[in-house]
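Here the complex is missing one protein chain, while the rest keep their positions.
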Amino acid sequence: MRYLPKSPSERQEMLAAIGALSIEELFASIPAKFRLKEPLRLPGPLSEMEIIDYFRARGAENSVGYSSFLGAGVYNHLRSVVTDALIQRGEFLTSYTPYQAEISQGTLQAIFEFQTLMCQLTGQEVANASMYDGSTALTEAVLMAERLTSRHRVLVARSVHPEYRQVLATFAHNLGLTIEEIGFNESGQIDAAALRAKVDDSTAAVVVQSPNFFGVLEQVPQLAEIAHSKEALLVVGITEAVSLGIVRPPAEADVVAMEGQSFGLPPSYGGPFVGVIATKDKFVRQMPGRLAGQTTDHDGRRGFCLTLATREQHIRREKATSNICTNQALCALAAAIHLCLLGKEGLRELAEQNLAKARFASAELEKISGVRRVFSGPIFNEFAIELPRSVKMVNTGLLKEKIIGALALGSFYPELTKRGLVCVTETTTREQIEKLAASLRKILATPL
Amino acid sequence: MRYLPKSPSERQEMLAAIGALSIEELFASIPAKFRLKEPLRLPGPLSEMEIIDYFRARGAENSVGYSSFLGAGVYNHLRSVVTDALIQRGEFLTSYTPYQAEISQGTLQAIFEFQTLMCQLTGQEVANASMYDGSTALTEAVLMAERLTSRHRVLVARSVHPEYRQVLATFAHNLGLTIEEIGFNESGQIDAAALRAKVDDSTAAVVVQSPNFFGVLEQVPQLAEIAHSKEALLVVGITEAVSLGIVRPPAEADVVAMEGQSFGLPPSYGGPFVGVIATKDKFVRQMPGRLAGQTTDHDGRRGFCLTLATREQHIRREKATSNICTNQALCALAAAIHLCLLGKEGLRELAEQNLAKARFASAELEKISGVRRVFSGPIFNEFAIELPRSVKMVNTGLLKEKIIGALALGSFYPELTKRGLVCVTETTTREQIEKLAASLRKILATPL
Amino acid sequence: MPDKIRKAARHVNQSEGLIFEKSAPGKRGMELPPLDVPAVDARAALGADFARDAVGGFPEVSEIEVIRHFTRLSTWNYAIDLGMYPLGSCTMKYNPRVNEFVARLDGIATEHPYQPTELSQGCLKILQTLAKCLLEITGMDAITLEPAAGAQGELTGLLLIRAVLESRGNPRKKVLIPDSAHGTNPATAVIAGYEVQNIRSDAQGQVDMAHLREYVAEDVAALMVTNPSTIGIFEQRIAEAAEILHAKGALLYMDGANMNALAGVARPGDFGVDVMHLNLHKTFSTPHGGGGPGAGPVMVKKILEPFLPIPVLVEKGDGTLALDNNRPQSIGRVRAFCGNFGVLVRALAYTLAYGPGIRQATEDAVLNANYIRKHLEDVFDLPYKMPSMHEVVFSDARQKKNGVTTMDIAKRLIDYGFHPYTTAFPLIVSGAMMIEPTESESREECDLFIEAMRAIAEEAATNPELVKTAPHSTRVGRLDEVAAARKPVLRWKPASSGEAAD
Partner (left out) sequence: MPDKIRKAARHVNQSEGLIFEKSAPGKRGMELPPLDVPAVDARAALGADFARDAVGGFPEVSEIEVIRHFTRLSTWNYAIDLGMYPLGSCTMKYNPRVNEFVARLDGIATEHPYQPTELSQGCLKILQTLAKCLLEITGMDAITLEPAAGAQGELTGLLLIRAVLESRGNPRKKVLIPDSAHGTNPATAVIAGYEVQNIRSDAQGQVDMAHLREYVAEDVAALMVTNPSTIGIFEQRIAEAAEILHAKGALLYMDGANMNALAGVARPGDFGVDVMHLNLHKTFSTPHGGGGPGAGPVMVKKILEPFLPIPVLVEKGDGTLALDNNRPQSIGRVRAFCGNFGVLVRALAYTLAYGPGIRQATEDAVLNANYIRKHLEDVFDLPYKMPSMHEVVFSDARQKKNGVTTMDIAKRLIDYGFHPYTTAFPLIVSGAMMIEPTESESREECDLFIEAMRAIAEEAATNPELVKTAPHSTRVGRLDEVAAARKPVLRWKPASSGEAAD
């Protein structure tokens, strides 16, 4: 087998050196009745070319050739071949967690740079590298708030990504956390009045997302004030990180839980992405996840090493801040490279293009009779529209035009039937937007 | 511009440091009347994504989706992603000719390994790395023979690749070389009798190709005997190097000129490929091209360096064996990696698969009435067939079936109209071969 | 004179600052296609409350500077592509290049988790095929591919146990964990809402059955056992442990991080395991990438299937596949979307490459570990003498006499051209040296490792200072980790740190 660097005779010689007569002998400590007599029933073995053909065939069964207006936590942004070339260098791709600093300085410095970039973007003081994704980052942020406040009540905006809220619920269930949801108003933002009414001395955290699931920006400073009025912490989730190129960072938040997929990671059917937690220096010892810190060697040379490990499971075991071990390091590296390529101006320009496309798309769609924007709040690159018919029905028609239409909000919010979430990015061409509008117009024009 | 690592102010500061008031000042030594006043009329600038889109669009205007039976010096063989991953490591991709041995040992050892592999394959004692391609390698081999024999008459088999013969003619023209061509017999091999009759004391070299342009193997030992009977050298060209996995190497040849494209290099519309010259040790000082040799450093460590440079233009100038400088180093590296992956067994198996496919294809096609094999000589993966109609006409029909049919031999050999050259490799599936046969049958069944 | 150390030498290596130190206003590393719709002024469009100024301190560099920066950094790393990486328990094996290639194909990397099911059949088939392969390898009944790593798999597994016990009326209080366990086990138990009860190992390093019997009571939800254990030996009485647990209505969780020793040879489903996870980034070779991403699928017995996290992959009557979110008994969702799909793709590519031949990989892994054990057991202390599976665990007991610790030896290995072995745990071995070569090492590489370890043992005896101050060949020496933790510097700050605030 091509991955195995041994010849048959080498195997025999090594067995002989060990003093074993057969390979079976080495498995003798497994009770005989548990040792397989038959080979496993598995497909393969396949050559490299057959493997490629297999996955090409699977890819052809997917959505190649369709233009898509889906976002909702997974965004299709430009990626550079430079990023891919660099993260595929064996020295990055095939190395382990950098516990041995002297031969891991490459990964360590890159993590340190990633942490810095995340701080700059979020307006926070310290950031980790990394969490599994945005949803687990948000949950860990809430657990962090619980530890910091020793309170167990959490108020979560319904405008937070539905799947993120599901993940939080899964964890909360066993940890005696009570979760209450706060609705949204016609602007699409959290109902601040309701929030103010609910927040109290038992509230550990107020959890919002901005841009929220409807693509609407939340009033973070005001929400922080509300949360802080009762010494609760404000946790802000971010699923569309590109927005930070032009949108005010949630500097007033106590903890930011961000999904970094928008920074050079492909949609990849939902993963691997990269979650990040950013917070204030004073909270760092309750922050989960890996941290690289700057230090020096015996000759005073600058170097980096993993630090504050006393928060982590491999040192603290049951007292750790989290059970996370393997994280999303390579995705964090990709994001760091992508951001270095974009740079200050590139990130701003990228965000502005998204905003401009969304404005254009929204205007085009609103021209269609029966189609209107659902929420009045400020948006970035995603917005909800109301249709005169069920979104599902409309989408069936759009598929015929090779268009994947709006996400049906009804499946997450019963009250939002006939509402759809439309996302456009810098990769969505004007032509695609105009085709969507034209097709939608056509479909709605044809009587049921 | 993203490739330029300077900010506007850095440019100003550097100009100031130089003591120049403007960048124009640095170009003052170019007479004013020759300095452009207008920007060039060039397309662009394009972003990375636009560049990719541009070439994707061009690729879509080519033959994607067609199955091809073309060979004739360019073969479609399996390639491993491993090769591509390795040659794209910056340390190989972006390094120069390894003149500075201490920081070029990687390239130098790889060249040394390539030279060894080429010797093993060709049955020769020494091989260079590298020539531009098979056609220029063949021409340089002839010039080498001229230098070695101080004779100026060259006998070339007409079964040598027509374009290779054209290249030879271009060079010969100015160097007072006279070239005479020797025909082929019904076996498709060079007419040995005619050759024997023509070879004389003024003959510098006899030039053949095996497998030749018709895919037929030549009787190298016998041809060597004929050439040597008059102290002429035998030069053997090879365009389908994979054949060496099962075909007797031209050990009796004095010089072998090989095209290495079959070893992991894509067709790429005709280049870049990799030419190789292999010969006997005693001829090495007349061999053109780069050579890496083994040596040691002051502490006795094994190392490699370019050697016998006194053959080359940068040392000998007008007295050099050739003017070649930049060669096809990265392609040689790819070939070396590909061959290491294949290994002894893989190479044999690969060659056997090609032979088996050719036998199968030939049998399938010969079943069609009016279709017959043209030559009786032994073949590897390519063979000539005779059709009842013009190949061009038949191919037009095949194109409708998304098949690129046989190469029309008539365009190179007037006497071979209605003859086509068919190539199959391990990448040609049985299904494709059967579809070719079925389509051909259908086309020939329809009256003109 | 030939160099003393055959495996490695020192070579010139590029220095490099932080990317922020290379920044200058106006440099660009990436340019965008021109905007094809009317431009919008962000500040005007968003209003002062929502618009931000430029990101303070953000780098401005060119493409070549990015290429050089990260290429230079990469040369400071050790990697599997460079040599043996014998981290015990971490299973650093060869990461096939084709896996990276297929994970990036159009139609694979480009797919959105919310696109219509009929346009996702390729993705779903990949998930289904991998699921079937993993069930066949583990001998379990049902599976979820959603967990993003082993630790999340552990959590998912314990939540499943909790769910089934709850459905029987009582989730119970405790999870039993052997003292040899990996740190994630106890950490996970706590997050799942359980108390951790440590279980002693017996003289052979196996779970102490008597001790186990004692502890298994009505308040015990499960035993979390790693098999083969973190000292590389097979828990021979695991079936008995299962019986003990089952008799008291508790369940057996197996940490499958060491399946590299069992794949194709034995199946946890056959020896009483109720729930287990796999680390696809270990046993199934998806690259570690400097710490992740990974995937930690969880396999269960039938009784636990109703509780699997949503979404659950189902085959419809017409043979098409779909994701089912309507699972009333489900523990819910442990991660958004469908898990680390790109990692799952790589794991399937790996499995298809071997097919049933995966047994050969297991055999070679065990062969290498025993070969190394055989050639080192005379110079290093072997605390537990049970037969080794995929990994051999020595202790520094002998070298300690000269003040040389497992960490010193590990650091000295760097000078010999190897990555250190694992030193962190298990707690039952003081000064542990956890050595896992995996099947990816040639005999040549194993021999060089043995040569290096023996040479270091020699140095520890004759010149301990040399070992204690190692490594001597790296561009930076041992780093001051204490200072790093005492006054943490966790981010770069611009000279005028006002800027960063934004």
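When the chains are written out, they are named A, B and C in that same order, and each has its own residue count from 1.
Just so it is clear, a contact is a pair of C-beta atoms (placed from the backbone, for glycine too) under 8 Å apart; a residue touches a chain by one contact, two chains touch by 3 or more.
Keep in mind that what you see is a predicted model, and the values were worked out from it rather than measured.
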| item | value |
| --- | --- |
| Absent-chain contact - pick from B:G73, B:G215 or B:G260 | B:G73 |
| Selected from B:T178, B:S229, B:S376 or B:T429 as touching the chain missing from the view | B:T429 |
| Subunit C residues that touch the omitted chain in the full complex | 6-15, 22, 62-65, 67-68, 71-72, 75-76, 81-83, 94, 96-97, 414-415, 417, 440, 442, 444, 471, 473-475 |
| Residues of subunit A in contact with the chain not shown | 1-10, 45, 47-50, 81-82, 85, 90, 103, 299-301 |
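By our rule, only the chains that are shown with their structure count from here on.
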| item | value |
| --- | --- |
| Most distant chain from subunit C, judged by the mean position of its C-alpha atoms | B |
| A-C against B-C, pair bridged by the larger set of C-beta contacts | A-C |
| Subunit A and subunit C, separation of their C-alpha mean positions in angstrom | 20 |
| Between subunit B and subunit C, centroid-to-centroid distance (C-alpha), Å | 46 |
| Sites on subunit A at which at least two other chains make contact | 48, 52, 78, 80, 82, 85, 88-89 |
| Residue list for subunit C, restricted to those that touch at least two other chains | 25-33, 60-61, 63, 67, 71, 98, 100-101 |
